[in-house]
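Before I ask anything, here is the structure I am working with.
Removed from the display is one protein chain of the complex; every other protein chain stays in position.
Then we have chain A:
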Amino acid sequence: MSDNGCGFPAPGLHSFLFKPLATVGGFEFNKVMLLALITSLLVVTFFWAAFGKAKVIPGKLQMVGEAGYDFVRRGIVYETLGKREGEKWVPLMVSLFFFIWIMNIWSVIPLAQFPVASVFAFPVVLAALVWILWVGLTFKRHGFVGFFKNVTGYDKSLGAVLPLVMVIEFLSNLFVRPFTHAVRLFANMFAGHLMLVMFTVASWYLMNSTMIPAAGVSFVMTIVMILFELFVQAVQAYVFVLLACSYIQGALAEHH
């Protein structure tokens, strides 16, 4: 962090770099990785507590867990894939939703204060997983030619523009789509984090100056942004899973 004249420690890319907490055999273990693992631990622990000894007449925790589970299962998977095809994708989508959501929520948790998904590697892993499953499923369902037709959006009725459409669709489906899938989540969390850091640091910085009212404004904005981020975090988890389902649905559908 360098002072650029006025001494305001502006947030930037360096806000997303962490010194390693521990180095094991050249492997640098940093805060983001720790948060990712704690995310896993939290999600599993919560749902273990809720569903570990599930009862027909649910307790409070089980009720909350069931509500979350039902939201993803009925609200996303069944809606897009249908009950019959969707059933075996439920575990993946439920895992994705809660993993992403909790990763995002770290953004507003004191001490953590960093959305794990704002480090590109994490959305990449998840988007890549969905992409691999999608490619594999399309091959399995439609064979090699079918895969090609499905991916290129082959449709004879398009006539002369068909080659152009095929090239665009091919690039779009195979390369652009997984990239945007990951970037959508990453960029939202990245931008959100920048905004939060911006207003938080500004509140602190302005307190030490002669512009205390501005510090107040900045502080209010911090609160507003935290509330907004809470909303965006859930929405992004939802959108990621919804898109994953719609990609899978595309693989299951008959090519036209």
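List of remarks:
Rule of thumb we're sticking to: a residue touches a chain if its C-beta (ideal position, glycine included) is under 8 Å from a C-beta of that chain, and two chains touch if they have at least 3 such contacts; residues count from 1.
Keep this in mind: contacts and distances are computed from a predicted model.
Chosen from "NitT/TauT family transport system permease protein", "ATP synthase subunit b", "Cytochrome c oxidase subunit 2" or "Indolepyruvate oxidoreductase subunit IorA", the protein name that UniProt gives for the omitted chain reads "ATP synthase subunit b".
If you put the hidden chain back, the residue from A:124, A:151, A:196 or A:237 that touches it is A:124.
The set of chain A residues touching the chain not shown comprises 2-5, 12-14, 16-17, 27-29, 32-33, 36-37, 39-41, 43-44, 47-48, 50-52, 54-56, 58, 62, 65-66, 69, 90-92, 94-96, 98-99, 119-122, 124-126, 129, 183, 186, 190.
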